[in-house]
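Showing just some of the chains, left in place.
Chain IDs A and B follow the sequence of writing; residue 1 opens each chain.
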Amino acid sequence: MTERRLGIIMNGVTGRMGTNQHLVRSILAIRSQGGVALKDGTRVMPDPILVGRNREKVQRLAQAHGIERWTTDLEAALHSTADEVYFDAASTNLRKENLEKAIAAGKHVYCEKPTAASLEDAIALWRLARRAGVKHGVVQDKLFLPGLLKMKRLVESGFFGRILSVRGEFGYWVFEGDWQSAQRPSWNYKKAEGGGIILDMLCHWRYVLDNLFGEVKAVSCLGATHIPKRWDEQGRAYEADADDAAYATFELEGGIIAQINSSWATRVRRDDLVTFHVDGTLGSAVAGLTRCWTQARVNTPKPVWNPDLRQPIDFFAQWQEVPDNDPFENGFKAQWELFIRHVCEDGPFPWNLEAGAKGVQLAEAGLRSWKERRWVEIPALEG
Amino acid sequence: MTERRLGIIMNGVTGRMGTNQHLVRSILAIRSQGGVALKDGTRVMPDPILVGRNREKVQRLAQAHGIERWTTDLEAALHSTADEVYFDAASTNLRKENLEKAIAAGKHVYCEKPTAASLEDAIALWRLARRAGVKHGVVQDKLFLPGLLKMKRLVESGFFGRILSVRGEFGYWVFEGDWQSAQRPSWNYKKAEGGGIILDMLCHWRYVLDNLFGEVKAVSCLGATHIPKRWDEQGRAYEADADDAAYATFELEGGIIAQINSSWATRVRRDDLVTFHVDGTLGSAVAGLTRCWTQARVNTPKPVWNPDLRQPIDFFAQWQEVPDNDPFENGFKAQWELFIRHVCEDGPFPWNLEAGAKGVQLAEAGLRSWKERRWVEIPALEG
């Protein structure tokens, strides 16, 4: 059994999501399972080098997980021939620059979203990677949520008949930071640092809608900054000038309408932190992060509007849970394995920098729609 | 105790809502409780005359409820001096014409919504009534739903702090009519007969939003006809060309955003057939038709996004129900009593033909927004 080493420069995995999802549950988990098996039987063993600007933080992270290689010198790492892949989960504002350097150094690149701060930049990156002939990919983790994998099953099984509409509710209350500390970093709420829920979430909604229901064709979006004053990690008050809520409606191919609210200033009374409610002629479904419930046409109650009676129907009782049937892998790991196969044996990987640019395109269109108070069409990208 | 008779011409109460709500639970209920007591102790006893076009139907209805006066001749009824009030719950398409006749005959008028098919007509009606010096009112029943009365209590109590946003979900699955009969009349789904959910529901949302949260300032609305083929009361297939779903966002005074979906093609997984979810800085609430639940700032959980775990929080468990504390009257009856006092002792009645025109204004603006794919502003009406 042949084993092949794959050097991976991991930049910016000292944050919560980077450490937990990309490092521990993906790369380290792949190592401890003996690597990724290719079709020819070769096992690819990822060998990470951690990169970070804060020497102490990156060193501590490396030691905590028994990782030998770490550095604060990104340039040097990129110019070493020991590593073939560059992964970027560092600051959004530096992503484009970092990815350009990595591509210039001939690395295959994989990164978090958004891939750039503007559509123009995102397309430029895509073109650059294509011309350089390197492999490229963008994290689209929500596609691998068990709840959305079940939703995809439902779509593929024909359960819905013709799909009519999608309702999404994302969000929860992010504490202001004064009387209780905030559970998300402060940069999310500052325009100048790349914050804003539209830029963050519309990138996600693009690939979720495109992959599950149909290509997004147009968007109408209204943003808001519901909480204009927050307190940061050091307890200092700051002006939160980025949008913290977005009320968006999308037209998808096939006449499907998707209406999705995203908010960090809402209290949750629903099945999960994000829910997608899909109605079709033959049935409906609601998916959260991990669970999914269906109501088939034949189980649909026939309510009548009667203001005199307290509602006699429990509208949660006619829904049936979709069983797991198979265990679900961690989604970040599953996508990492696909990217490793993409690099090592040219396996399929549709979520590349074009897909990344599409996410940015939708976010940008959402922002324009908000500003111009009108629907904005979403044309196909010219690569 | 003085008793005063008040003759009321009731036109179009042979339908389900008209019979149940306006006749049985309002006028007849008021009669059996001994009328409406004015401040001076006088008891006003409503004395209805039923008007309908189908002789057999109106006769049967009158007999079933022991009502002596009924007719098919609206003109004659209007020109009799026996009755001071004209009530209209007949076909939407005939409303303006009927109200004009009644006003011309000097009757006080009370009617269902929409008050007219166009804003221009609705304003004209309002002006006509004002100039004629008659009292005028429009049914705004949803304001009297126990769930919304509780919501109003919350607003008035200061529970919410600053209100940030309102999310509304209205609707349920109206059966197509083939394999199971439809639970709503077929005219609702035909443009030519005054159907369409935007015209129907945006009139309601106007007074709900205006009265509970703040004046509507702008609307963005997308309509859809999700189910283009239905079967009518006789089992005949027909083309359903009216909109059966509306995805609307509203800007209210004070920067509040309201996002409300209305649909007759959705399966219900929520607390009631309509729900309003309100978020404020100090607390949130969700109201259905009769019940209402709150979550105060201090009871707000702090969820963290973790795709690896099945959600450990039950997001319904942190909400606390608002108690009734007092019995709630039937809303139609409550509003009838207010209108009777308005007629008989000039009691306050803010929901007049101007309010009716505002409802039509919002519906019309919603339709224009859909057509022109942009936000439409809602100016103050010029009376």
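Operating definition for what follows: contacts are C-beta pairs under 8 Å (C-beta built on N, C-alpha and C of every residue); 3 or more make two chains touch, one makes a residue touch a chain.
What you see is a predicted model, and the numbers here were worked out from it, not measured in a lab.
Counting all copies of the one sequence in the full complex of this file gives 4, of which 2 are shown in place.
Note that only the chains that are shown with their structure count from here on.
Computed centre separation for the pair chain A/chain B is 41 angstrom, with centres defined by C-alpha atoms. On the chain A side of its complex with chain B, the touching residues are 21, 25, 141, 144-145, 164-165, 167, 169, 172-173, 175, 180, 183, 220, 222, 224, 226-227, 245, 247, 249, 251, 255, 257, 259, 261, 263, 265-273, 277, 279, 281, 283-284, 286, 288-291, 293, 295, 300-305, 307-311, 315-316, 319, 330-332, 373-375.
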